[in-house]
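Missing here: one protein chain of the complex. Every other protein chain is in place.
Chain nomenclature is as follows: A and B, assigned in order of appearance, with residue numbering initiated at 1 for each chain independently.
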Amino acid sequence: MKATITLLTDFGTLDPYVAEMKAVILSICPHAFIVDISHEVEKFNVRMGAFLLAVAAPYFPAGTIHVGVVDPGVGSERRPIAVETDRSVYVGPDNGLLIPAAMHEGIRNVYELNNRSLQRNVISSTFHGRDVFAPVAAHLLSGARTEDVGRKIMNYVKLSFMNVTFERRGVNGEILHIDGFGNIITNISYEHMGKLDLSGKLALRFRAKCFPLRFVGTYSELGRNELGLIAGSHGFLEIACREASAAKKVGAKIGDRLGVGTA
Amino acid sequence: MKATITLLTDFGTLDPYVAEMKAVILSICPHAFIVDISHEVEKFNVRMGAFLLAVAAPYFPAGTIHVGVVDPGVGSERRPIAVETDRSVYVGPDNGLLIPAAMHEGIRNVYELNNRSLQRNVISSTFHGRDVFAPVAAHLLSGARTEDVGRKIMNYVKLSFMNVTFERRGVNGEILHIDGFGNIITNISYEHMGKLDLSGKLALRFRAKCFPLRFVGTYSELGRNELGLIAGSHGFLEIACREASAAKKVGAKIGDRLGVGTA
Partner (left out) sequence: MKATITLLTDFGTLDPYVAEMKAVILSICPHAFIVDISHEVEKFNVRMGAFLLAVAAPYFPAGTIHVGVVDPGVGSERRPIAVETDRSVYVGPDNGLLIPAAMHEGIRNVYELNNRSLQRNVISSTFHGRDVFAPVAAHLLSGARTEDVGRKIMNYVKLSFMNVTFERRGVNGEILHIDGFGNIITNISYEHMGKLDLSGKLALRFRAKCFPLRFVGTYSELGRNELGLIAGSHGFLEIACREASAAKKVGAKIGDRLGVGTA
């Protein structure tokens, strides 16, 4: 039986930090199969990390343990937690990082990791990924029960991407992510577009500017340099440019708000 | 029995796209062993991707399934294919990406992936890596026969690196790749150099300029700042500079043509 564990951090791949987490996991659970989701989350950007984790998690087999470490508060009073859902367990800091992914699967219980016997003997104040989260995840993969990790808590930190608002001519939302191709990924779903006529002339409203936009099914329907609105592969609407960066074209950054509607 | 699958894409490692492909593979074939060849192919550069795949594939065990995704035409009419060779199967878009690697092993059959039962139920128009190629590859690894993936085709897109020409004083070829050390990897083989006296004075002809060149066995035979011609580790001639970037020194880019011959 193969047991899958995923890692998502803002550690980058230059440093040996991710390898140390893997080493700790393998020392506890030699049959663990470790998959990297991303280690290039913008440093300390909990919201970006939460989005990437929420996007990738649904494709993993039931029973997967997900470890997320984007943790500006490491060593402070912020609590280490495990979130048990209907199909997986998430392990990481109590700062919202794990919540969108877990909510999507249905949160059963949240535990504070105060059972020190499942953690490394000496816990550094700067690297809980290696000393707390990795060993707890490995013990869960090796058969420890979720209720063994610590005491149940209710008041964990929430985080949501659901801040979409409606106006007469369209929908306003947030830029959740800009991918490596320069595609702008919003928190607006196809359903949010409601009664808008997508076959008509559309517009992207961004920072007091207005860009013409065409709803297309694939990137290759776009002309060179044309901005397209496309139902992305994760259920969100994306703004794309054919073989070019839409984000550069409009000057967008993660976290910016934008509007999509009729022109 | 361990089953190896390789991935080569232009997705980068910031985004969760590669992880989603791995998640789909593991959900279908839990004993898959996944090896990344590269995810840093220049976006949409099919020729560069084809070169990296052709270079790495021969070292993998027979029976390996290779998945390649550099796919500017995703969602358009370009077909998804599987290429069966004498020792492996290649899965990806029909745009030439898989062909140099496959030709090197001997192409037996090419199939269009039109058996939808081996693919994800819902296929996005922008991410066939996750929805088509990864599941087909995982089913092949789990025991599906190659002829089950779809109908046999003959008119697949070809791609070749064999555009080497000869002239009185030497050989003209193409820059297939510039590696992370700045080494210029050409499509010229040692055999191409034919009757040239490699112990004599050589020259690199590039963009109407002429650089002195010395044929050496190892990087460390070169003086600082000297350009060397070396039989690279993949059977092609390389232009190198000791502990420095030859590409920067001469201003070379992937795809440029160059000449090597007597000075």
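Rule of thumb we're sticking to: a contact is a pair of C-beta atoms (placed from the backbone, for glycine too) under 8 Å apart; a residue touches a chain by one contact, two chains touch by 3 or more.
Here the structure is a predicted model, which is why all the values come from computation and not from measurement.
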item: Omitted-chain contact residue, chosen from A:Ala19, A:Ala62 or A:Cys210; value: A:Ala19
item: Contacting the left-out chain in the complete assembly, out of B:Leu176, B:Leu202 or B:Ile230; value: B:Ile230
item: Where the missing chain touches chain B, by residue; value: 2, 4, 6, 13, 33, 35-40, 52-53, 55-56, 59-61, 177, 179-181, 217-221, 230-233, 238, 243
item: Touch list for chain A against the chain that is not drawn; value: 11-17, 19-20, 22-24, 26-27, 30-31, 43-44, 72-76, 124-127, 130-131
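We adopt the following convention: only the chains that are shown with their structure count from here on.
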item: Interchain centroid distance [CA atoms averaged], chain A/chain B, Å; value: 31
